[in-house]
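See structure below.
Note that this complex is displayed minus one protein chain, with the remaining chains in position.
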Amino acid sequence: MSKTRITILGATGYTALELIKILLRHPYVEVVGVTSREDKRLISQVHPSLTGLLNLALEHLSADEIASRSDCVFSCLPHTASAKSAPELLARGVKIIDLSADYRLDSPEKYQLWYSETHPDPDRLGNVVYGLPELFRQQIIDANLVANPGCYPTSAILPLTPLVKSNMIEPTDIIIDSKSGVSGRGRAVKLDSLYCECNESIAAYNVGSHRHTPEIEQIISIAGGKQSTVIFTPHLTPMNRGILTTTYSIPKIQNLTKPNILEILKAFYVNEPFVKIIDHLPATKDVAGSNYVHITAEVVGNRIITISAIDNMIKGASGAAVQNFNLIFNYPETTALV
Amino acid sequence: MSKTRITILGATGYTALELIKILLRHPYVEVVGVTSREDKRLISQVHPSLTGLLNLALEHLSADEIASRSDCVFSCLPHTASAKSAPELLARGVKIIDLSADYRLDSPEKYQLWYSETHPDPDRLGNVVYGLPELFRQQIIDANLVANPGCYPTSAILPLTPLVKSNMIEPTDIIIDSKSGVSGRGRAVKLDSLYCECNESIAAYNVGSHRHTPEIEQIISIAGGKQSTVIFTPHLTPMNRGILTTTYSIPKIQNLTKPNILEILKAFYVNEPFVKIIDHLPATKDVAGSNYVHITAEVVGNRIITISAIDNMIKGASGAAVQNFNLIFNYPETTALV
Amino acid sequence: MSKTRITILGATGYTALELIKILLRHPYVEVVGVTSREDKRLISQVHPSLTGLLNLALEHLSADEIASRSDCVFSCLPHTASAKSAPELLARGVKIIDLSADYRLDSPEKYQLWYSETHPDPDRLGNVVYGLPELFRQQIIDANLVANPGCYPTSAILPLTPLVKSNMIEPTDIIIDSKSGVSGRGRAVKLDSLYCECNESIAAYNVGSHRHTPEIEQIISIAGGKQSTVIFTPHLTPMNRGILTTTYSIPKIQNLTKPNILEILKAFYVNEPFVKIIDHLPATKDVAGSNYVHITAEVVGNRIITISAIDNMIKGASGAAVQNFNLIFNYPETTALV
Partner (left out) sequence: MSKTRITILGATGYTALELIKILLRHPYVEVVGVTSREDKRLISQVHPSLTGLLNLALEHLSADEIASRSDCVFSCLPHTASAKSAPELLARGVKIIDLSADYRLDSPEKYQLWYSETHPDPDRLGNVVYGLPELFRQQIIDANLVANPGCYPTSAILPLTPLVKSNMIEPTDIIIDSKSGVSGRGRAVKLDSLYCECNESIAAYNVGSHRHTPEIEQIISIAGGKQSTVIFTPHLTPMNRGILTTTYSIPKIQNLTKPNILEILKAFYVNEPFVKIIDHLPATKDVAGSNYVHITAEVVGNRIITISAIDNMIKGASGAAVQNFNLIFNYPETTALV
């Protein structure tokens, strides 16, 4: 059987590296191209952990060149850049899993508001499937373009959606307090990402203004079936990878217990290969390097608390992307991910 | 001028080490004793960073021995043990700063409920000053026994009390999401405190059941003047020291802005040497190794958010203890702390 | 095809966890048993990252029970305990990969000297193959019992052996300065392994007395063909995993250059799937989570310097164990390891 040929756009960053590592374990794919606008080095010079494993140089490729050699593209480009590349690739029949934020929001106005940029491909917004298989599997299977979810949204949407959908919680008064490892910042060379700025310290950032807020609200509203609003506070945590998300919401049903909530969650995700509903408190190390999400819930005072852990680089980015890829190309969904 | 003679009870742990380091910089004190029930080594063998700095061996001392050589005792004993030692030392005229939790709660019943132990000195509960100088300075000055605050409570009480007292927030619907470094666990040898169990991971623990919950509620209720209840979720963060506390509360006043809240906080702490009300978002590294607390506030949606940072070992333990000591013994309050 | 049935002895520690994770990806094996002398919990309670992935409880099993259900045993028992279990399992036809140090040294006297214990199975010593496939592949294929190498020895033997064998360096004047992550200490609950004792600090330990010293000397002497002696200084480094080993040796040939040495190393390991001879300086993160070893060399002044990086838990323990297993059971050597 011939392998599915893959090109990775914007291959110098951390999500691209994780993606390549997963794809190298995938029996049905071949990575045929890795792009960069300016860097022409071998991919193994940019990512020394790939030494001897992937013999490709970075290239600046046209849409025609990409389309001629690839069946599928994973875009790890920055936002806006991704939506500039996508239309001409789609026009040439290449399927795209977009790890940027460009196709997640459902209107150009929302995009303009949160990303302070005019969207380069506004007409598609509202019609692109959100690549969270646990909620949108059927649409993903049929898609040519998938908006791969943000890391924080994945960690918050998965525990909250079943509770909203089952009418257990007030959908418009949800507090999400998230803690992320530093890889979530990407590999851009910025003062705030220096080792000595991050190590031995924790801090909140973008309080009330993080771009994942509308994404979380939109997807919970759609999948949960009720207009939802959230307060989202991300914190930068001194570790490479992982997101722990603690949510606080108001029960709509009297006398809910922890077992009630876990039962709802377990029923909702009963057939999901990557969602584990647990009785104990999750730690990000328990899912590090894996595509699993661990979720639990507690009832404390007048609040339902959910706590979930993912690897922001895997289930929060590149693992989810491969999961979407497997669905689109009709491979077993867990291929290369377990 | 003769120096104030100090003995430290339970000197093998991390808070004792921090305390000794501060006291070695204090011009008006002499550390004359360090105790341990079983360990007889030199203090510098237990804490190699003290090599050549403090020439004392650990001793198991009676109350008489302690009283004969000391003016003041800092107790770093575990809870219950501390309240077993205190009465006979107080009876001998020794002043005590108790870093354990034993004298923080105001009734033996509450202590029994949260610590699952019968309190060894129940009659004093309700009459011991809580050693947070920013709220109880006058009572501390006159005290023979001070209950040094818990680390989490310090980080939560300081931002919240002015908001409760000024009637800005609902006192009974407060969410406190805290992130602490691992030194908060102490030096006890436990699986959960191993490097590889804590490093590169963040997790919540004791959700809904942490013993600092009643302490926070009690002090905010007293100092804020209104019965307060909180939901408190602590998280273990992969760093040695620091606590970041994010609180979410419901405004009682319409259209509050961030400047309104910062103004209230600044006015409340205008003369406090160790409280800094800031406009930016605090990071625990900004207060690491210091007795300062950094506090800011934000208004997001229908919530007031406060974010505060302390060093759990200094302002959250040993620094606060020396601040209390300075007040009791009439030294300048900031001695050895700036 | 029926799967090879595996039992893991002493499954509560870190190497056992890594081993299980690798074996869960192995298409030709089934993990049928996990043992512990005292712990009876589910393996997923001991290692929460296995939640939903391996449905086994820890058991205390007799040799008969193990033999009846297993084709192969991986022993993660402590030293001495391992050699107590091995003989009766071998007698029952079970093949063993021993991750302890029990069968690495070639005489009971040497074992007694370095491990301060009488060896429980002295007669086998001297006849057990050392499980470093790069040096002893043929013997491993035919073995019933393999002594899986120590982590430090793997990192030192691989770069040094070709230089000794090719007569490039003095075999009796080699300095080995190694830096290991904390997982090398294992999961035993000890003060020295606490997070706050290890984090933000580096220190040498067991200088001149580490038990891997005779193992390194023995294997380089055998594989290099010349009696070798080394000075070995291990350092504990604040990270979970990884070993970086820097060696200093005296060239026996005039005017050696870096390319000369790299050429020797490349020729020696030309067909090895897991050894990468590199021109740049290796970092442990480049091999983290993988079975690869990265090796380079430099000539500085009157010394040849080699620098090598491995993941101490994978190539230094569990990955090597599976590599040995694949050889013994005639599976492709890299199965589950790439």
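Things worth noting here:
By letter and in written order, the chains are A, B and C; residue numbering begins at 1 in each of them.
In the analysis below, a contact is a pair of C-beta atoms (placed from the backbone, for glycine too) under 8 Å apart; a residue touches a chain by one contact, two chains touch by 3 or more.
The structure displayed is predicted, hence computed values, not measured ones.
For the options C:Ala11, C:Val94, C:Ala223 or C:Ala288, the residue in contact with the chain missing from this view is C:Ala288. The missing chain, though absent from the display, is touched by one residue of C:Thr237, C:Ser290 or C:Gln323; that residue is C:Thr237.
Checked against the hidden chain, the listed residues A:Arg69, A:Arg124, A:Arg137 or A:Arg187 yield one contact partner: A:Arg187. For the options C:Val207, C:Ile253 or C:Ala267, the residue in contact with the chain missing from this view is C:Val207.
Summarising the interface, subunit B meets the missing chain with residues 24-25, 48-49, 51-52, 200, 276, 278, 280, 282-283, 285-290, 292, 294, 338. Considering the complete assembly, subunit C touches the hidden chain via residues 173, 175, 177, 179, 181, 197, 199-205, 207-208, 229, 231, 233, 235, 237-242, 244, 246, 248, 281-286, 288, 298-303, 305, 307, 309. In the full complex, subunit A touches the omitted chain through residues 14, 182-183, 185, 187, 189-191, 193-200, 238-240.
FYI, only the chains that are shown with their structure count from here on.
Number of steps on the shortest path from subunit B to subunit C, with steps defined by chain touch: 1.
Chain centres here are C-alpha means, and the one lying farthest from subunit A is B.
With centres set at the average Cα position, the gap from subunit B to subunit C is 46 Å.
Subunit A and subunit C, compared by their mean Cα positions, are separated by 36 Å.
Chain centres here are Cα averages; for subunit A and subunit B they lie 40 Å apart. Touching two or more other chains at once are residues 200 of subunit C.
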